[in-house]
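Yeah, one chain of the complex is gone here, protein chain that is, but the others are all in their spots.
Right, chain A next:
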Amino acid sequence: MTPAQVGSDRFTWRRVTSSRSSEVASAVGATRRRLSYVSAAMSVSAVFVLDLKGKVLICRNYKGDVDMSEIDHFFPILMQQEEEGLLNPVLSHGSVYFMWIKHSNLYLVSTTNKNSSASLVYSFLYKLVEVFTEYFKELEEESIQDNFVVVYELLDELMDFGFPQTTDSKILQEYITQEGNKLEVAKTKVPTTVTNAVSWRSEGIKYKKNEVFIDVIESINVLVNANGSVMSSDIVGSIKLKTMLSGMPELRLGLNDRVLFALTGRDKGKTVAMEDVKFHQCVRLSRFESDRTISFIPPDGESELMSYRINTHVKPLIWIESVIEKFSHSRVEIMVKAKGQFKKQSVANNVEVRVPVPSDADSPKFKTSTGHAKYVPEKNLVVWTIKSFPGGKEFLMRAHFGLPSVENDELEGKPPITVKFEIPYFTVSGIQVRYMKIIEKSGYQALPWVRYITQSGDYQLRTNT
């Protein structure tokens, strides 16, 4: 067992006396006390996939403690709530709870009659979506119907008796394949990974050329108020790997992590304080917690190694000033100014500024200093696209719309302006990969490649009208 957390000042951690297995065995059975009932952590009685009309496409009864026909109550309740504007992700009917999520044109619903942990059940439903998506590229009604055999197979492996079993799609893909539908290649072997010590990587992988590609991607979330003040901003980063390495390599990743530099007493150059660091299961958490080393045996192919969040005040990289004037019964005039607030050397690519317009607007006219603007009537938006936007530059777009003299009575919300962009070779936080060490017992040479991208996440600027 390893120490808990270096930073914990309050609790002086000590080892809990490690129990020998004999003790466990001897202590059991004999003492059966009556205990107060603690609600079960995980409890899924059955899982259903419904289409938009509430018809069950596929279902799996895991536990048999809730009548399968209970699902018939789900959709009417959902519809009723939607009408009242009081939709809730937990619905109940009698003693049965429905927890549901919606994905494209599907509802994924789980039933239970226990007071279980809601977030655990939602996480599982999202896991289903993730696994299905990896199998079928897109999870939607059609892909479920076309692949019902695989769906049944997956549902069988993902969960047993209401408890999650094997949920890693990489492992599942080793023994449940869509090609299994063709008789010849049906696999019948349990992959070693199901029970391997290293459950995320099979043995005996071979590549001619050993390479690792590292992508450092940072998304910026910004919310700017109508009067131009930044309400909230944060950075969500992720480090993705594409591993093409033979054998069972040991990798070590070095970042300019502030805590690490403080630990080792170095204080050179820019460092980054990461928060809420989440790792792929392959990373040895104990090592990270004790000396901030990120060491791991990587999964083969593409995977997300880690993600983090940085909660600093970021200057919005693309700043938008907008004037939207609405002259009732005649016209709307829009003026949008976009300014790149990043280094001159960098260039933002594929910038899209999406400006909302009233739903009854017509006859658009645009004038832009660069790029081109397009009216997307089905979304009530003007999309202003700028292919390449250098730092420090400022661009302008004017739009003119007519309004009908008979005005739309319906109240419309005030959707914000949203911006999409991508800035390569640059991270806002300044995070850097200092090294990537690759050690494999056969001693081959491998090349790591690094790429940095900053992109927009949830980037919203509220407007006045």
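Convention: a residue touches a chain if its C-beta (ideal position, glycine included) is under 8 Å from a C-beta of that chain, and two chains touch if they have at least 3 such contacts; residues count from 1.
Following the convention adopted for this analysis, contacts and distances are computed from a predicted model.
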Q | Protein name (UniProt record) of the chain left out of view, among "Beta-adaptin appendage C-terminal subdomain domain-containing protein", "Aldehyde dehydrogenase 1", "Origin recognition complex subunit 5" or "Alkyl transferase" | A | "Beta-adaptin appendage C-terminal subdomain domain-containing protein"
Q | Residue of A:Gln165, A:Thr312, A:Ser330 or A:Gln345 touching the missing chain in the full complex | A | A:Gln165
Q: Just name the one of A:Leu263, A:Leu285 or A:Val376 that touches the chain not displayed here.
A: A:Leu285
Q: Identify the residue among A:Leu52, A:Leu87, A:Val323 or A:Val376 that touches the chain left out of the display.
A: A:Leu87
Q. When the complex is taken as a whole, what residues of chain A touch the one chain not shown?
A. 1-2, 4-5, 8, 10-19, 21, 23-29, 31-42, 56-58, 64-65, 85-90, 92, 97, 99, 101, 115-120, 122-126, 148-149, 152-153, 156, 160-161, 163-167, 175, 180-181, 183, 186-190, 194-195, 223, 226, 231-232, 275-278, 281, 285-286, 289, 307, 309, 411-416, 458, 460
